[in-house]
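Of the protein chains in this complex, one is absent; all others appear in place.
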Amino acid sequence: MTTLPSALRLTTTGTADTVRIQITGDLDHDHADLLLDEATAQLTARPGIRELRLHCAEIGAVDSMGLSVLLMIGRRTAAAGTRLYLDDRPARLTRLLDLTGTLDHFTASGM
Amino acid sequence: MSPGTPPRLPDDERLRDLAGRLWDAVAAGDEYTATGTVLRALDDGLDPEHVLLDVIATVQGRVGEQWAANRISVAQEHAATSINERAVAALALHPAARTTPHRGRITVACVDGEWHALPARLVAEVLKLRGWRVDYLGAQVPAPHLISHLHTTKADAVALSSSIATRLPAAHAAITACQAIGVPVLVGGAAFGPDGRYARLLGAQAWATDARTAADRLAAGPLPCPQPDPRQGDDLPHLADQEYTMVVRGKDALVRTVFLALADAFPAMRGYDDTQRERTAEDLAHIVEFLATALYLDDDGLFTGFIAWTAHILRARGVPPQSLPPALALLARELKDFPRAVRILRRGTETLTTDHPTPGTPA
């Protein structure tokens, strides 16, 4: 195997009303908490932002813990009145969301 | 055991007849007829141990032969085995098989990675019939489970089963773990070699060819108690060269490299479809596993036996084993810095050029 278990790397950038977190690596049991912490910190530090955009093009494996964290971020953005976007999703992630019946939840208006 | 048992000779005939009928039911995938046949034989007063070992075990042996001869698929082999297992389970519930434990306590388990549970199950049932209290842990028992079970139960011995030779390193780990906590180990199954040589090499207290000899050995008296030995690990001094460790660690990369190189060396592979390519990769992975096991035991015969058997199986499936010599040569090229591996691979190649008779099943 040439691919070693990749750690999760998060790169946060932002404009006045948008926060963008680029996710590189696996969103799994061992690392997913990092994303939750980062997203929560951003929501807390910048109340009133309009959009939280998670850029998923470089996301690796997403397991049930990873999905659980995405759901929690969804819940927190909803509570803060912020819209959550999962941008540039790889097909694998879309399949997971579709299978678990959460795709609509993440893509419907209001999230 | 049962006072009403008819004389010996008719019994043998009945057992043969019964094995024939059970085979028909198993081959037809007919679970109900299979268990019904077994239960009726017990109702008629046949000795349960004979039914287990001279009927069910015999039929199971035929299942393996049929598979090796390519007359049934792996899935069919599995179906047949599960019907046999049901028959064993039904037998165990029959009043004729009910016994009160009056001997000691034995733990019966399969080595981690060992899926063939039926031989161990037969041992467990025979030991129960002979008055032992038996804890049957089933297939694929990780060593930590086995050890925590032993800590809680005070078994007099462990009966450990392994049919696949590549599980021998795992068997060794389990044997030494049991011995470290003072429990002697009896091993059995094809993995340990037709003469039990690997049982001795791995330091088991006893070896048995089948369920009956296992039960006889345990009845003959307690196994010698293993003493805590600080020099543990000295019995396989060749492991110090780390060839085993390196080959196991680099297995995936090794298989990949050889797989890609094989496509050049063996042009026929270019015409393979995905399934055939995957099969080829699996064969390579299997060769590397046997090579690693041969390195672990420092036993060339384990590898050459496997190569001869593979060639035989491939021929039985109408596939000429022409890809084997280039595969072995490529492996030897990749492992050129490992003298023991190179030696073993060379022996494998020699086997292919000299050995033609039909070898027996190696583990």
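Chains: A and B, in written order; residue numbering restarts at 1 for each.
As a working rule, a contact is a pair of C-beta atoms (placed from the backbone, for glycine too) under 8 Å apart; a residue touches a chain by one contact, two chains touch by 3 or more.
By our rule, contacts and distances are computed from a predicted model.
Q: Consult the UniProt record of the chain that does not appear here and report its protein name from "histidine kinase", "Fumarate reductase/succinate dehydrogenase flavoprotein subunit", "Two-component system response regulator" or "Serine/threonine protein phosphatase".
A: The record for the missing subunit names the protein "Serine/threonine protein phosphatase".
Q: Looking at the whole complex, which of B:Val74, B:Ala220 or B:Ala240 touches the chain that is not displayed?
A: Missing-chain contact among the listed residues: B:Val74.
Q: Touch as defined at the start, partner being the missing chain; which of B:Ala285, B:Leu314 or B:Ala329 qualifies?
A: Of the listed residues, the one touching the omitted chain is B:Ala285.
Q: Would you mind spotting which of B:Trp67, B:Phe192, B:Trp207 or B:Phe259 touches the chain that isn't drawn?
A: B:Phe259
Q: Residues on subunit A that touch the omitted chain in the whole complex?
A: 1-3, 29, 63-65, 67-69, 71-72, 75, 99-102, 105
Q: With the missing chain put back, which residues of subunit B would touch it? List them for me.
A: 29-33, 35-36, 39-40, 73-76, 78-79, 81-83, 85-86, 90, 93-94, 112-113, 115, 140, 142, 144-145, 148, 150-154, 180-182, 227-228, 230, 251-252, 255-256, 259, 275, 278, 281-282, 284-285
Keep in mind that, in the parts below, only the chains that are shown with their structure count from here on.
Q: On a C-alpha centroid basis, what's the spacing between subunit A and subunit B, in Å?
A: Chain centres of subunit A and subunit B, defined by C-alpha means, are spaced 48 Å apart.
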